[in-house]
Every structure is written in structure tokens, then in C-alpha cells.
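Right after this comes subunit A.
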Amino acid sequence: MDQFAFDVAHLLAGGLVLISLTMLYQDRLSALIRVFALHAVVLALSVAWQAAIQHAPHLYITAAIALLFKAIIIPVSLLRIMKQLGVHREIDTVVGIGPTMLAGIGLIALSMVVMLRVTAESDPLAREDLAFALSVVLLGLLMMVTRRNVVSQVIGFMSLENGLILAATGAKGMPLVVEISVAFSVLIAFIVIGIFLFRIRERFDTVDVQALERLRGEDP
Partner candidate 1 sequence: MMPPAMTLPIILFSVCGFLGLAVMAVALGSSRRATPVLYGGASIVSLVALIASLIQLVAGGHVTPGLTLPMGVPWIGVHFRLDALSSFFVAVIDLGAAVASLYAIGYGRHEHEPLRVLPFYPAFLAGMNLVVLAGDAFTFLVSWEFMSLSSWALVMAHHRDPGNIRAGYIYLLTASFGTLCLLLAFGLMAGPAGGYTFETIRTAHYSGWVAALVLALVLLGAGSKAGLVPLHVWLPLAHPAAPSHVSALMSGVMTKVAVYAFIRVVFDLLGEPSWWSSMVVLALGGVTAVLGVLYALIQQDIKRLLAYSTVENIGIIYIGLGLALAFQANGVTAGTALALTAVLLHVLNHSLFKSLLFFGAGAVLSATGERDMDRLGGLIHRMPVTAFTFLVGSVAISALPPLNGFVSEWMTFQAILLSPNLPQWGLKFMIPAVGALLALSAALAAACFVRGFGITFLGRPRAQAAAQARETDRFSQSAMLLLALLCLLAGILPGVVIDALAPVIQSLIGGRMPLQGNVPWLSIVPIAASRSSYNGLLVFLFIAASAWIAALAIHRFASHAVRRSAAWDCGYPDPSPLTQYSAGSFSQPIRRIYGATIFEARERIEMPAPGDTGPARFRVDLKDLVWDWLYAPIAGIVNFTAGRLNHLQFLTIRRYLSLVFVALIVLLLVLAIWM
Partner candidate 2 sequence: MDVIVNLAPQAGQMLLVLLLAPLLTGFVRIVKARLLRRRGPPLLQPYRDLLRLLRKEAVLAENASWLFRCAPYLIFAGTWVAAALIPTFGTGLMFSWSADLIAITALLGSARFFLALAGMDVGTSFGGIGSSREVMIATFAEPAMIMIVFTLALIAGSTQLSTIAGFMLSGGVGLRVSLGLALVALTMVAIAENARIPIDNPATHLELTMVHEAMVLEYSGRHLAMIELSAMLKLLLYVSLIACVFTPWGLAPDGAGPIPHFIGIGAYFLKLAVAGTLLAIFETSIAKMRVFRVPEFLGAALMLGLLAALLRFMSRSF
């Protein structure tokens, strides 16, 4: 493992974390979607780089899926859905952008502490990658729980999943990575189609509590 390969992988993974933070900063949906597309592109690059340095050609498939599906198809269709559903263009946040960013930084620190402390003897590439991957996962989750809007939640989930792919590809020689990435793509497709078909925007999150209670078949 030469130093250069390590540095590039490190850089790309760090870039993913940075973009995740950038996503938290977005307050407009369309901008968020575009930043996510960038996220997916960087992921694809990272995966491709891993394929190259691990000499694992099957990872190129994963990279291609990431590029094609997440960087192109999903953002485009999400932008269309947005238009059709008339979703607010402003992102409806639960807590302000500032605190969210702070929380994001805290999460990154947490994942560093957890990962860097614990894998001292493991090989450094995997270790750094894991720390970044964990950060991406946590930031994705943070996005899901701090955004009311359904589209931004989907994006949160996808960035979470990007973190998983990052971890999986960083784990050298891990089997089933391609299959997993395919499976997740299908899953995300389901979610997007679900939003599109059932228009369950209000089920995903709503401010109208009464409607929800009616649907539960139970009174509080």
C-alpha cells in the first residue's frame, strides 16, 4: 500500500464527509439534490479508486451504479417529483441549519473517536475509510431526522447508504459488495417510486396530527 494510494483514498473519503456536511447546510431542495449528485460522483470516484488499488474489477460495477443511478437517474427523477408534487422549495428543518451543522461536526468527532481509537492495529486505509464512512452514515441519519421534507429525507437515506458503500468497498476483499449495492439501489428505487406513486408525503411527515390519528384506528 503506497502512500499515494492511501492519500487519494483518504482525500476522496474526506471529500464525501465534507459534501455530507454541505448537504446539511443546504436550505433549498434543488440545491440539495445537486449537492447529493456530487456526493454520488465522489463516491463513484472513490469506489473506482478502490477497485484500482485493490485490483478488484467488480468494484467498477459498483462505481458505475453509483454514478449512473445515484448521480444521474435519482436526482433527475427527484427533481421531477418535486415539480409534480409541488413540494415546497424551501427545506422545512426541525432545528436550524447552524445547530444541525454543529451536531454534524459533533457526530464526525464521535465517529473519529470511536473508530480511530479502536482500530489501532488494523491497516490504516481501512481504518480511515471506516471513520469517514461512519461519519457519512451518521450525517445521513442526522439529515433524515432533522428534515421534515420527504425528498430531503430520501436524500439523507441515500447519503447514509453511500457511507455504507464506502465502508464496504474500503474493506478489502469483501464479498457481495456489488450485490449489496444493487440491492440498495433497488431499495431506493422502491422508496422513490413509493413517494411518487402513493403521494405519501404527509405520511412521511406531517404537521396535521389529527389526520394521523384517524389513520391509526386508535384514539390517543
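Criterion: contacts are C-beta pairs under 8 Å (C-beta built on N, C-alpha and C of every residue); 3 or more make two chains touch, one makes a residue touch a chain; residues count from 1.
As a selection rule, all candidates are chains of the complex that A comes from, given by their letters.
The shown structure was predicted, so the numbers you read here are calculated from the model rather than taken from an experiment.
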Touching subunit A in this complex, from the list 1 or 2, is candidate 1
Per the touch rule above, subunit A residues touching candidate 1 in the complex are 94, 107, 110-111, 113-114, 117-118, 138, 141-142, 144-145, 147-148, 153, 203-206, 209, 212-213, 216, 218, 220
